[in-house]
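Showing just some of the chains, left in place.
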Amino acid sequence: MTQNIAILGASGYTGAELIRLIANHPSMNIKALGGNSKAGQPLASVFPHLRHLDLPDLVTMEEIDFSGIDLCFCALPHKTSQEVISKLPKTLKIVDLSADFRLRDPQAYADWYGNPHAAVETQKEAVYGLTEFYREDIRAARLVAGTGCNAATGQFALRPLIAQGLIDLDDIILDLKCAVSGAGRALKENLLHAELSEGYHAYALGGTHRHLGEFDQEFSKIAGRPVHVQFTPHLVPANRGILATCYVKGDAQAIHNALQKAYADEPFIEVLPFGEAPSTRHIRGSNFCHVGVSGDRLEGRAIVVAALDNLTKGSSGQALQNANLMLGLPETDGLMMAPLFP
Amino acid sequence: MTQNIAILGASGYTGAELIRLIANHPSMNIKALGGNSKAGQPLASVFPHLRHLDLPDLVTMEEIDFSGIDLCFCALPHKTSQEVISKLPKTLKIVDLSADFRLRDPQAYADWYGNPHAAVETQKEAVYGLTEFYREDIRAARLVAGTGCNAATGQFALRPLIAQGLIDLDDIILDLKCAVSGAGRALKENLLHAELSEGYHAYALGGTHRHLGEFDQEFSKIAGRPVHVQFTPHLVPANRGILATCYVKGDAQAIHNALQKAYADEPFIEVLPFGEAPSTRHIRGSNFCHVGVSGDRLEGRAIVVAALDNLTKGSSGQALQNANLMLGLPETDGLMMAPLFP
């Protein structure tokens, strides 16, 4: 049976990625594409790479009849999302790709985002969308909050280790290397090709990146005590990819074993042989996450590296994986494409 | 019914691209992967991006039992291919991706490639693999010769115009901008990232590129008289893509009409609205070819621009499209993935 899908925020990168994936989904049909700033335009004029698809034109959210929609993806900017979602039919299944429903504690939300949450009731209902760890909750959920792309990468590397007490919880450092599409289609000087393409730098230094709110929430929950990691993102001249290099204290071999076991049955998480390091080029354009573990010459230290595509597994692929669960479809439908290399 | 597939030359880029595509094909099963220089290795160690697939290890050609194979792709280097293919079972269906069987005239082959052909009898049997123009021949063929990637791009832009006499046959200039994966995985100084990534240049100047042999053969055939175009390729710092800018003398509007008509029913060739220009970023990783036509301020001149992905529509995607025809499968099977952007 075909599932009817709406996408709000279809003119951004995560919106386009959803369409790319759904185009090959065996049982989803895109019924409506919302994009207020470009309403009235055919999608092909906004994203010429989707020109071959037979898709509805972009419309304003108000023009969409949600009565025939089975599931709605919200790929809207932060803050806009909570306002829009609180006005959608209460029975509509929703996968939100923004940051608005990731934090369960309204105070934590206000602290990290600088404003009180505008839809606290809806927030309570939301399930955190890290599929591999919230699968059953997601299956039953009406509203799923997609995780931050950095937050997903770090959690794939570390959750099983924290849960099993394999690493020192007070000394976890995540050094992330992020590709530029994670910043979205925003017009900023430092995202111009001429500025970005031949250099790289750290940003949000000192523990100020908002995805730390997710790390704190999730790692503290599974540890049963407060866990506060160090996390520094870097912007590198590539379009897709996140590479998380995690410096931890623990036994490297035990860590590798734990990760292998934890992900043995996961279709999208690949744990590499001990000592091998993942590369973003090997997951590009796919829903796979590669995880590698190495020891260090300093005893009792290990390095866990995780790589995923921020637009796919880190965002729209994860969203589709969750939507499959919410609609009772096979979890991997539309998601088994191989990475694009070279 | 599942079709059993062998790929020779699986450790090169076109081999990897075939595997990427076939991985999502509904009725093909890869039974053997030949790669003499890396025989004995699992494919994941040669192409870690294909790690999630359940594939046979690389073997030497001699180790492959072709009796259970329905179709074999040969993604071997030029010259090697003719030697290998002449030794394969005469009943085996073959799609060759090398240059070895593209030219029908053994003398033309010797002239362009600098050596006599080693399998003249087999050469006679080969059908030229430009699907959109040799569809019925390909359906009936045992051996199909994949076209050059540059040759395909230029022909999509120009064949209908030459066939219909819409342009001056003595003044056709093709200026091509080619991405680096077209050069294969060869270890050459000028293909190193440090050398290539921040510059671009023309090469094979003066009409020396071997794909001219194909242009001459095909354009002369459809024109019914000798046609010799000017063709200059340029290497640009991108991994996938060919952009052919074709300068012709003729009526731009008539040219646009002719192309629209010629490709109206083609699943993979998209003719853009008059005056719009294709971009390689909008066909990346897909089997689509975008074609655009513009007039010039100088009357009687037109510019036809065609864009495709050299590894997909220009090579492995074309090969799979042809294999589908040869095996009686739907032509678009495994090939409808959307381009990867950004």
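Which chain is which? They are A and B, in the order written, and residues in each are numbered from 1.
Keep this in mind: a residue touches a chain if its C-beta (ideal position, glycine included) is under 8 Å from a C-beta of that chain, and two chains touch if they have at least 3 such contacts.
Bear in mind that the values here come from a model prediction, so they are computed numbers and not experimental data.
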{"item": "Copy count of the single sequence across the entire complex, 2 present", "value": "4"}
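Going forward, only the chains that are shown with their structure count from here on.
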{"item": "Inter-copy rotation, subunit A to subunit B, in degrees (Cα atoms; steps of 5)", "value": "180"}
{"item": "Gap in Å, rounded to a whole number, between the CA centres of subunit B and subunit A", "value": "36"}
{"item": "Subunit B to subunit A touching residues, read off their complex", "value": "13, 16, 19-20, 23-24, 47-53, 181, 198, 239-240, 270, 279, 281-286, 288, 290, 311, 336-342"}
